[in-house]
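Read the structure below first, then the notes.
Shown here: the complex without one of its protein chains, the others still in place.
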Amino acid sequence: MNEVLAELTKVLEERKQKGEPDSSYVASLHHKGLNKILEKVGEEATETIIAAKDAERSGRTDLLVCETADLWFHSMVMLSHLGSGPQEVLDELARRFNLSGLEEKASRLDKK
Amino acid sequence: MNEVLAELTKVLEERKQKGEPDSSYVASLHHKGLNKILEKVGEEATETIIAAKDAERSGRTDLLVCETADLWFHSMVMLSHLGSGPQEVLDELARRFNLSGLEEKASRLDKK
Amino acid sequence: MNEVLAELTKVLEERKQKGEPDSSYVASLHHKGLNKILEKVGEEATETIIAAKDAERSGRTDLLVCETADLWFHSMVMLSHLGSGPQEVLDELARRFNLSGLEEKASRLDKK
Partner (left out) sequence: MNEVLAELTKVLEERKQKGEPDSSYVASLHHKGLNKILEKVGEEATETIIAAKDAERSGRTDLLVCETADLWFHSMVMLSHLGSGPQEVLDELARRFNLSGLEEKASRLDKK
C-alpha cells in the first residue's frame, strides 16, 4: 500500500489502541462511537462540496485539498472503527480498474 | 504515491483527455460538469454512511468497502476536474501526521 | 397544520397504502425500503447545497426552491416510512421557538 496511507493506518491504529480520549483526537472519536464518526464524514463531505464550488470560482484548490484530506482521514477512522481499512478500499479500486496493484497483492497472498 | 492511486490517477487522466462521453463513465462525468460530479460525491458519502450503519449491525464490511471506494473514486474525479489530485491530499495528510512520506517527497523535489 | 403540508401528508399516506410501485413514485420508494429513501434525502441535501452556491452567484433562487422542495418532500416520505410525520416536526419547531402554534395544538389536545 501507499507509504503515506500505510503509515497513517499505523498511526491511527496506535491511537485507537491507546484509548486516551483526552490526548488524541482519534481515540476521542472511537470513544464517542460510530455515530459521531459518521457525523464527521458527512460534515467533511459537505465542506468538500462547498470548497469545490469555491475552487471553481477562484481557481485555487488549497482549501479543497484540505477538506478532501479531512474527508479521507475521517473515512479511514470509520473503516478502522468497523474493523476494515484503506487497503481493502484500494484493492477494490484496483480490481475495478484492473490495475497491477492487484497483481502485486495477489503475488503477496501467494507467498503467504 | 501509492501504486494503486498513482495508476488510477493515470487511468482517470487518460479517460478525461479522451473526452468520449459515450465510451467512458469518467469522460461523461467531466462532460456533465462539476455539479454532476459533486452530486455523485454527496450521493456516495450518503451511501457510505448508510452502509456503515448496516455494517455496525451485521458485522460485514464488504458493502462499506465498495461505497468508500465509490466515494474516494468520485472525489478523485472531482480533484482532477479542478486541476488537483490525490498526491496533494496525501501530502497534506503526511504533513499533518508528520509522516515520512513527506520526507520522501521532499527528497524527490530536491532531485528535480 | 399548514394546509399544504396537511394535504400533502394525506396524498403521501394514500400513495403509501396503495403500494403500487409502478404507478406511484411514493409507493415505489416505500417498496424499495428505508435505505433508498435515505439515499434520496442525502442526494437532495447535496443538490440543495450546490443550488445555494449557484444562487449566491446568480442571484436567482428558483432552482434552490425546487431542490429544497425535493429535500422536504423526501424527508416527509422518510418520516412516513418510520411512522411519524411533519406535524411532529412542526410541533418541535413551535416548542423550541415558543410559537403560538403550540398553544393551538395544546388546545386541540385539551378538546380530545
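Letters are used for the chains, namely A, B and C, taken in the order the chains are written, and counting of residues starts over at 1 for each.
The rule is simple: a residue touches a chain if its C-beta (ideal position, glycine included) is under 8 Å from a C-beta of that chain, and two chains touch if they have at least 3 such contacts.
The structure presented is a predicted model; accordingly, all values stated were derived computationally and were not measured.
Novice: Which residue from A:Ser24, A:Thr46, A:Thr68 or A:Ser84 sits in contact with the chain not drawn here?
Specialist: A:Thr46
Novice: Among A:Leu8, A:Leu38, A:Ala55 or A:Met76, choose the residue that contacts the chain missing from this document, as touch is defined above.
Specialist: Touching the chain that is not displayed is residue A:Leu38.
Novice: Footprint of the hidden chain on subunit B, which residues?
Specialist: Residue positions of subunit B that touch the missing chain: 46, 49-50, 53-54, 57.
Novice: Spell out the interface residues on subunit A facing the chain that's missing from view.
Specialist: Counting over the whole complex, subunit A touches the hidden chain at residues 35, 38-39, 41-43, 45-47, 49-50, 54.
Novice: Touching the missing chain, which residues of subunit C?
Specialist: These residues touch the chain not displayed: 1-5, 7-8, 11, 34, 38, 41-42, 45-46, 48-49, 52-53, 55-56, 61, 64-66, 68-69, 71-73, 75, 78-79, 82-84, 88-94, 96-97, 99-101, 104.
The rule we apply is simple: only the chains that are shown with their structure count from here on.
Novice: Hey, how far is the Cα centre of subunit A from the one of subunit B, in Å?
Specialist: Chain centroid spacing, subunit A to subunit B, equals 11 Å.
Novice: Taking each chain's centre as the mean position of its Cα atoms, how many Å separate subunit A from subunit C?
Specialist: The mean C-alpha positions of subunit A and subunit C differ by 33 Å.
Novice: Return the residues of subunit C touching two or more other chains; collapse runs of consecutive numbers into ranges.
Specialist: 46, 49-50, 54
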